[in-house]
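A single protein chain has been removed from this complex, and every other one stays in its place.
First chain written, first letter: the chains are A, B and C, and each begins at residue 1.
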Amino acid sequence: MYIEITERAISTEDALKKLDLKGLGGLVTFSGIVRPTDIEGRPLSHLEYEAYTEMAHEELHKLCQEAAQRWGVHQIAIMHRVGQVEIGEPSVVIAVASEHRAEAFAACRYLIDTLKQTVPIWKKEICML
Amino acid sequence: MYIEITERAISTEDALKKLDLKGLGGLVTFSGIVRPTDIEGRPLSHLEYEAYTEMAHEELHKLCQEAAQRWGVHQIAIMHRVGQVEIGEPSVVIAVASEHRAEAFAACRYLIDTLKQTVPIWKKEICML
Amino acid sequence: MRVRVQLFSLLREAVGSDELVVDFGGLTAGELWTELEQRFPALASFRPSRAIAVNRQHAQESQPLSEGDEIAFFPPVSGG
Partner (left out) sequence: MRVRVQLFSLLREAVGSDELVVDFGGLTAGELWTELEQRFPALASFRPSRAIAVNRQHAQESQPLSEGDEIAFFPPVSGG
């Protein structure tokens, strides 16, 4: 289980490198990518993310433990950007490997959905001038 | 929409390179990896995959069109190995990008589930001697 | 009529060939299979599970065939 909150760029490949796939059969990844417009269609310059870093780490760790209990998945990597994130860059990447695919899909979906609801990270949309 | 049935190694990274993420916000990938044992726990040497290649292409194309209709997702890459595939290697990789994550998750799950049910590809398990 | 028959996976192995060109007096895909069973008795045990494609489309036993069709018989798919 690997958790990183970082100002540096992240990628699906980076998250995959943190997993030990030995013996496992299903690998699911999710990347959330910064879209060029806000919810009302206004063009964005970029996003700025801020985290309560220590608590965000602890909350993400709890989510991973919940996923392990519910679906028996132990190979999980979660990376989240803070600071300025440009349009088209991933702000979050999650990778989950499990013996069979159903568990990896369920856990990956749960992790991103719950991350957005409970983990103390905030996004600020910076509009185009 | 990109479909490849190939004797060469495939990877999540390869599939991602085939997508145009411009303007999209959610990216989901699935990789099916060859496990070291068969369903009864016997050690495997490797797998051999065989395809009715022309029909498999057409069936995969139909699946992509169904995913486009049902979830509005147009950025899909599907790669499947044929021939000998070693333990730990991906036999199939699917990548789906969409505006929002729900559609990418649903389409990716649909594609792998339906691929396994309808696309004319066969796996042969080669046991350890 | 003359049709091209492709066999895959265990059916290919049972017959020892991946493609047959068959002169065929019947009408449907199911009748073609029955004729193949007579020539290759090893196919008989696959009848309950084997699938059919005609011109690269999934098909039923009742599917009528035409001269030049590309027919395929294969066991349940197991890709992924």
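Of note:
The criterion applied here is as follows: a residue touches a chain if its C-beta (ideal position, glycine included) is under 8 Å from a C-beta of that chain, and two chains touch if they have at least 3 such contacts.
Worth saying up front: this structure is predicted, and the values here are computed from it rather than measured.
Considering the whole complex, the hidden chain is in touch with A. For the options A:13, A:58 or A:99, the residue in contact with the chain missing from this view is A:58. Summarising the interface, subunit A meets the missing chain with residues 32, 49-52, 54-56, 58, 80, 91-92, 112, 115-124.
The rule is short, and it goes like this: only the chains that are shown with their structure count from here on.
Graph distance from subunit B to subunit C, where chains that touch are one step apart, equals 1. Ranking every chain by how far its Cα centroid lies from the centroid of subunit C, the top place goes to A. Rounded to whole angstrom units, the spacing between the C-alpha centres of subunit B and subunit C is 27.
Note on chain placement: the centre of subunit A and the centre of subunit C lie 48 Å apart, centres being C-alpha means. Residues of subunit B found to touch two or more other chains are 32, 112.
Along subunit C, no residue makes contact with two or more other chains.
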